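Note that this complex is displayed minus one protein chain, with the remaining chains in position.
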Amino acid sequence: MAVRVQREDFDPGHEIARMGAADRGIGAVVSFTGLVRDLAGEAAIGAMTLEHYPGMTEKELARVEAEARARWRLADCLIVHRHGRLEPGERIVLVVTASAHRDDAFEACRFLIDWLKTRAPFWKQEETGQGERWVAARESDDRAAERWLKPG
Amino acid sequence: MAVRVQREDFDPGHEIARMGAADRGIGAVVSFTGLVRDLAGEAAIGAMTLEHYPGMTEKELARVEAEARARWRLADCLIVHRHGRLEPGERIVLVVTASAHRDDAFEACRFLIDWLKTRAPFWKQEETGQGERWVAARESDDRAAERWLKPG
Amino acid sequence: MKLLYFAWLRQRIGKGEEDIAPAPPAQNVAELIDWLKARGPGYAAAFADPKLVRAAVNQVHVKFDAPIAAGDEVAFFPPVTGG
Partner (left out) sequence: MKLLYFAWLRQRIGKGEEDIAPAPPAQNVAELIDWLKARGPGYAAAFADPKLVRAAVNQVHVKFDAPIAAGDEVAFFPPVTGG
């Protein structure tokens, strides 16, 4: 169970292998890796900079992670989120969940990424040919997070 | 887009990195790694042997993969399934999906593992303290696969 | 006709595959099962409860009313448990 906020890159394979090896009761490890795309809407992206709120970020991610552990049977879970300047193709965020069965691992992983997209205090500024611009929050992200508010 | 059936282990991190690096339009890579558990029901498992139907296995996995590509917008996807004798903690199966957005990657990854569990001709024989036994198909796997038959 | 048996069907029948020529007098999978059950106690044990058996013809999952022909590859196995 861990949350990390860092400038440095991370290694999804290392985290998946470490998590799977920790406990012989684990049957399923699910991972989500988010990458910088070179197309956001119509404009080509040169790079983006992720600003965050040090202190609050870690707290929100820990809160989201505790919520996932309360809702699903998880043997382990991990959130790693980078900040700073990132170029297209670079990894931004990693969520890994491990459980005895795939249902819990899939649901919790999806919950974590949906929820952190609307709760974790990160802001993306994109560098385009027309200058820099702040990325607006997507309504689809709000809807994705809201479905976890409904029972069942 | 690939399907592999092999005795050898695989490297989830390598596959995730390779897939994410292939296309700058990819924003989401989701992976599922299935591991041998040491507890199946109540009995402790020494190891298991996965028997399969060479020829048909590859065809079924390719069919399942084509179905996923038809239903979701995927930049890439991969299924690797091992056969032979495996010990607790060893990796059995890997599904990796890549897409511009996480919705498609998550849904397709979940579909692929649900579907291959009821379509791909593999049979597990477990070695327990009481001897060897064939694992019975789980009704929950049938239900998981059936939900993909419903529209929406 | 090439027949394949997997998992506990293979164990009960005592072999993983066999070629039967001339092809058995069976128009579909259900008739083939009935013909096989009469071949000996191993076959009878393997097909004792057909609800536990699945079939594929030429490497495609089929139901027991699927037609079969002389050159087909017909496989019998329990419900799959991979992944």
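All chains are identified by letter, namely A, B and C, in their written order; residue positions are counted from 1 within each chain.
As a convention for this text, a residue touches a chain if its C-beta (ideal position, glycine included) is under 8 Å from a C-beta of that chain, and two chains touch if they have at least 3 such contacts.
A quick note: this is a predicted structure, and the numbers were derived from the prediction, not measured.
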For the chain not depicted, the shown chains it touches: A
Contact footprint on subunit A, counting only the chain that is left out: 34, 50-53, 55-56, 59-60, 81, 92-93, 113, 116-125, 134-138, 141
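We take it that only the chains that are shown with their structure count from here on.
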Between subunit A and subunit C, centroid-to-centroid distance (C-alpha), Å: 49
Mean-CA-position distance for subunit C and subunit B (Å): 26
Inter-chain centre distance, subunit A versus subunit B - centres from mean C-alpha coordinates, in Å: 23
Junction residues of subunit B, two or more chains touched: 34, 113
